[in-house]
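Shown here: the complex without one of its protein chains, the others still in place.
Order of writing sets the labels: A and B. Residues in every chain begin at 1.
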Amino acid sequence: MATTLSPVAVDEPKLGGRGPTMAPPPRDGGWGGGRPDEHRDRLRRYRIGMFFALTAVVMLFVSFTSAYIVRQGVGTWSDASARYVTDWQPISLPPILWVNTVILLLSSFTLAMAQRTLSRKLKAAPRGGTLTMPEPLLIVDGQRSIPWLGITVVLGAGFLVGQLLAWEQLRHLGIFVSTNPSSSFFYVLTGTHGIHLLGGVLALGYAGMTSLLRKPLATRFLVVDVTALYWHFMDFLWIYIFALLHFAR
Amino acid sequence: MGLALLFIIWLITLSSTYYFVIQKWAPLPVASANGVLIDHHFTWTYILMGIVFLAAQLGLGYLVWRYRDRGQKVQYSHGNTTMEVTWTLLTAVLFMGLNLSGEKIWAEARFQGAAPGAVQVEVTGLQFAWYFRYPGPDGKLGHTKPELEDASVGNPVGIDPDDPAGKDDVVTGTMYLPVDREAELVLRSQDVIHSFFVPAMRFKQDAVPGLMIHMHFTPTKLGDYEIACAELCGLGHYKMHGMLKVVSQADYDKWLAAKVAEKLAQ
Partner (left out) sequence: MSEQHAHAAPTGFIRKYVFSLDHKVIGLQYYFLALVAVFVGMFLSLFMRIHLVWPEANLPWFGHIKPEQYLTLLTMHGTIMVFFVLTTAPQSGFGNYFLPIQIGAPDMAFPTLNMLSFWTTFVSFVVMLAAFFVEGGAPLAGWTNYVTLSAIPSAGPGLGLGEDLWIISIAIFCVASLMGALNFITTTLDLRARGMSLFRMPLTCWAWFVTAMLGLLAFGVLLAGGILLLLDRNVGTSFFVPGGLNVSGNLSFPPGGLNPGGHPITHTGGSPLLWQHLFWFFGHPEVYIAILPGMGVASQLLSTFSRKPIFGYKAMVYAILSIGMLGFLVWGHHMFMSGMSPYSAFAFSVMTMAIGVPSAIKTFNWLGTLWGGRIRFATPMLFAIGFVSLFVSGGLSGPFLAQPVLDIPLHDTAFVVAHFHLIMGVAAIFGIFAGTYYWFPKMFGRMMNETLGKIHFFITLAGTYAVFMPMHYLGMAGQPRRYSQFTELQYLQHLIPLNQFISIAAFITIAAQFVFVFNLFWSMKKGKKAEINPWEATTLEWTVPSPPPHDNFGGVTPVVNHGPYEYSVPGAAKDYIMQTDPATVTAH
């Protein structure tokens, strides 16, 4: 297949392509650049994937936000008063949301701790074998570490229960999804966020069970690492939603 | 094969251009002041895009025939930056110039409201009819209530009987307008989105539930013009039509007076 080229003057316009290369291939391929480290490759790939997945989540909430702002400001014609009116009535947010916020922030912290413990474990693991081998069921070195991952899952679940309690409180006050656009948006935003966080809880639960499922430690690290990106983002997203609901009433 | 391609591309291009030029299925003769301007701008766009269309398609046909494989040497080239930039600037100027030159007409039609003294008509769309309400001698439209809207009792737009301003309101299924006088329309809808489309007036605007949309145009020719609905509104969309009668000012006054008398007699 080899083609022998004589060096020819080839025009290379600024906006065009390049002529055939006569130099050795450049290093730049994919972002991996062909490094042999399998674990790091996978990690990088999953992080890129998660980054773009979060972009999609951002677009979803950007849409909700713009709908929120438009809907709040829009007036529709009222025959009764013969002018444009808005029907937006702010709801008072259930105070339990503050507690939930603290729980969620705390969970981000515990997750960061879990990551630290895990990466320390990973570094301590002997090169080669352990990464790809299933994690031993018993901790050999005998050190009892704090189960940060488990705590995070519990806190995440606690947040979700707290959100449900907030819904329950509103229902007792007679504020339903369809009561007012402000309440509609409250339920939609908290609900969509809750479903997303539930996904994070399930992923962390899976990471916690990798040792039971006899998956390699590297898998656990990978899942926790990528879920942590997601989790911190959900944390940030909640603060954003809370601020939106609080300040843009 | 090159010749066959040349033939079919040129045939398609020239035959469609032929029908574009002879205008066998021409638009209805224009009957409004703004419509004349719109048609004028349309013609300009038409000519310019027509030239580009002919040049590109005939060029494409010619190139595939001219450079068919006859064993000739290929001109090895990765492009030409000067030509590329020139072409980009050229199209940018063409498209932008065309657009900006048309915006004046758009501004006249939509940026400004109707002049004082325009004929007031409220246009209501509902599945599947248009109704027109004129304010009567008091110049004021009465309040309406959605729960009173019922064509079968003669109150399709739901005029509130308790509002004195509505006593002399005239509601018709046919639109009357005096010629050469601006008409101010207020478009509204009772159920779904409709679109008030009068092809001869070059006029179109959606009627959206929850909105009162103010529009204006000036009919310039006497005659009867069909009104269509141009937004999908349900199963009867295709038969949601009405009639606009453009009459002289005297005839219009006579018609309105008769209608008001009829209304007040009820």
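By definition in this document, a residue touches a chain if its C-beta (ideal position, glycine included) is under 8 Å from a C-beta of that chain, and two chains touch if they have at least 3 such contacts.
These figures come from a predicted structure and were not determined experimentally.
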Query raised in the report: Touched by the hidden chain, which of the shown chains?
Result: A, B
Report summary line: Touch assignment to the omitted chain, from B:Lys204, B:Lys221, B:Lys245 or B:Lys263, lands on B:Lys204
Report summary line: Across the whole complex, the chain not displayed is touched by subunit B residues 1-2, 4-5, 8-9, 12, 16, 19-20, 24-28, 38, 41-42, 45, 49, 52-53, 56-57, 59-60, 63-64, 67-81, 83-84, 87-88, 91-92, 95-96, 98-100, 102-103, 105-107, 109-111, 126-127, 146-147, 149-150, 158, 190-193, 195, 197, 199, 202-206, 208-211, 213, 226, 228-239, 241
Report summary line: In the full complex, subunit A touches the hidden chain through residues 1-8, 10, 13-36, 38, 41-42, 44-45, 48-49, 52-53, 55-60, 62-64, 66-67, 70-71, 74-79, 85-88, 171, 174, 176-179, 181, 184, 188, 192
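Here is the rule we go by: only the chains that are shown with their structure count from here on.
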Requested in this report: Could you give the separation in Å between the centres of subunit A and subunit B, each centre being the mean of its C-alpha atoms?
Outcome: 48
Query - Residues of subunit B defined as touching subunit A within the complex - result: 76-81, 84-85, 143-146, 158, 188, 210-212
Query raised in the report: Can you list the subunit A residues touching subunit B in their complex?
Result: 10-19, 76-77, 79-80, 82
